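Complex shown without one protein chain; remaining protein chains in place.
Right after this comes chain A.
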Amino acid sequence: MLGQGDADASDCMNDILAQVATKTESNKNAGNAILYECVETIMSIEDNGGLRVLAINILGRFLSNRDNNIRYVALNMLMKAMTVDAQAVQRHRATILECVKDSDASIRKRALELLYLLVNENNVKPLTKELIEYLEVSDQEFKGDLTAKICSIVEKFSPEKFWYIDQMLKVLSEAGNFVKDEVWHALIVVISNASDLHGYTVRALYRAFQTSAEQETLVRVAVWCIGEYGDLLVNNVGMLNIEEPVTVTESDAVDVVEVAIKRHTSDLTTKAMALVALLKLSSRFPSCSERIRDIIVQHKGSLVLELQQRSIEFNSIFEKHQNIRSALVERMPVLDEATFSGRRAGSVPGAVSTSSGASLNLPNGVAKPAAAPIADLLDLSSDDAPAPSSSGGDFLQDLLGIDLLPTPAATGASQTPKAAADVLLDLLSIGTPTTGQSNLSTADILSSSQDNKILLANLDGLSSPSLSAQAALPATSAPVLDLLDGFAPSPKKQEVNGTAYPSIVAYESSSLKIAFNFAKSPGNPQTTLIQATFTNLSPNVYTDFLFQAAVPKFLQLHLDPASSNSLPATGNGSITQSLSVTNSQHGKKSLIMRIRIAYKINGKDVLEEGQINNFPREL
């Protein structure tokens, strides 16, 4: 266009445009066409306040015209006008809202897109209310679009968690089947973060379930929440003043989950989630334990591998592991929202800013970078909030450690981590590599963590793949189960092959020295077992000692818990920690590792970081 970017030309045009715009009569189509062209021109030339106002007014008139064509054209134009003058467009919000409900499909679509651009913090509440009301009466093809838009609006602009959960519940009840996976995953994250709202959420979900149980996603979220917060539901804990009391007995709650399992229309994910929820409930409601067990046992012969496996495992927990059952199903630790947003940013571009995506993040555990943050959640050695990673990928899968089982060799059963299905299987897994070694480390974890409360809570991660493998193969089951029953640490069966590889001083600073001793795992030349020894070189005692390490992609790292987390001063004692590193490029590339050590001196945090390059070449 001539006037774009050129102030002089624009000035000349101004007069003409103003004249044309005011004089043209718009009862004929030709007139409208001319006005439309005028408006378009005004929008693209240099800024002129008066003309812009004129243009927006014309568009406003178009919007209330009865002719569909004119309205369509006006909506189109308004979208472009948004970039120029958002305020003016806001004034027409009501009319645009009307257009969303128009009978013409193209107008509806355009209006919805325009509304989506218009949403900001102030008007989000009434807008969402209107959109949700419309959701109930809209037709099927439109519902999908509408649902997606409502969900993203709610997520971006929700002023408080309570409102967010409320709206999402309404959407789920109406159009749950159209809701995408990431959306309800996000909802669960938010729910678990809003700890004061747990009671309210679970009660609302219970009520919603009674009315609209055919929405699959609603059922899933409800089942998960009831499993987690069932006791809050039954005891009416944390009532908000707007709620009316609802009496729910324990068996009612179990009913809900049972219905979810038994329905023919429930798909694999829902049934799998329901099984886990039942397990949780059995520990929270001891009176219903037998009944729950019956339900679970019914699936022992299920034709679906996933359900059969879970049913058998849980049954074995019932029979043999009563004592740890409650520890197993304690409340899930709170999922870190920031991490989740950071992760989502990979899959949802531009939604939330991510942290600097270093190629080597600092996870503490199995080193697949994508899996890092929530791998750590379940990893026993760390309870820090993990560094957000900027990779995309489904958050909940990582949470549940799907990525943590790179080659679940030992357990044939868990060989097929189907996206959502195995997700909850791994909820109970530490995500340790399922080699014989992991069983031993599990045992070590159990033994060393007796005193450590936090680690016990994370026993949520009792390695169920290895457990199930043992349950399924009776030959090998005895040793592991005995380990668990007796909590007797078993001797590490790794052969120490320390003579072949020299130990190195991995890191040395004025206050800390780390030495690595190496051993090769007997059958596997690619795996190195490292024994790290930390020595305090300063006169202060270090508390809350935490060692983290990260490795590049061709290596896999597994960290066992440290012998203690307090390092006495000046060499009076040391902490040892075992790590194992598997080098997929064994022989071609040598090991390399970045480390981070965090500890407290007299309550003050200290952080040290470094890189270890001096691994022996042959490892």
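The criterion applied here is as follows: a residue touches a chain if its C-beta (ideal position, glycine included) is under 8 Å from a C-beta of that chain, and two chains touch if they have at least 3 such contacts; residues count from 1.
Just so it is clear, contacts and distances are computed from a predicted model.
A.B. asks: Which of the following is the UniProt-recorded protein name of the chain this complex doesn't show: "AP complex subunit sigma", "Pre-rRNA-processing protein RIX1 N-terminal domain-containing protein", "DNA repair protein RAD51 homolog 2" or "MIP18 family-like domain-containing protein"?
C.D. replies: Result for the unshown chain: "AP complex subunit sigma".
A.B. asks: Could you tell me which of A:87, A:103, A:510 or A:602 touches the chain that is not displayed?
C.D. replies: Final answer for the missing-chain contact: A:103.
A.B. asks: Which residue, A:33, A:148, A:305 or A:515, contacts the hidden chain when the whole complex is considered?
C.D. replies: A:33
A.B. asks: Counting contacts across the full complex, list the positions on chain A that touch the omitted chain.
C.D. replies: Where chain A meets the chain not shown: residues 29-30, 32-33, 36-37, 40, 68-73, 103-107.
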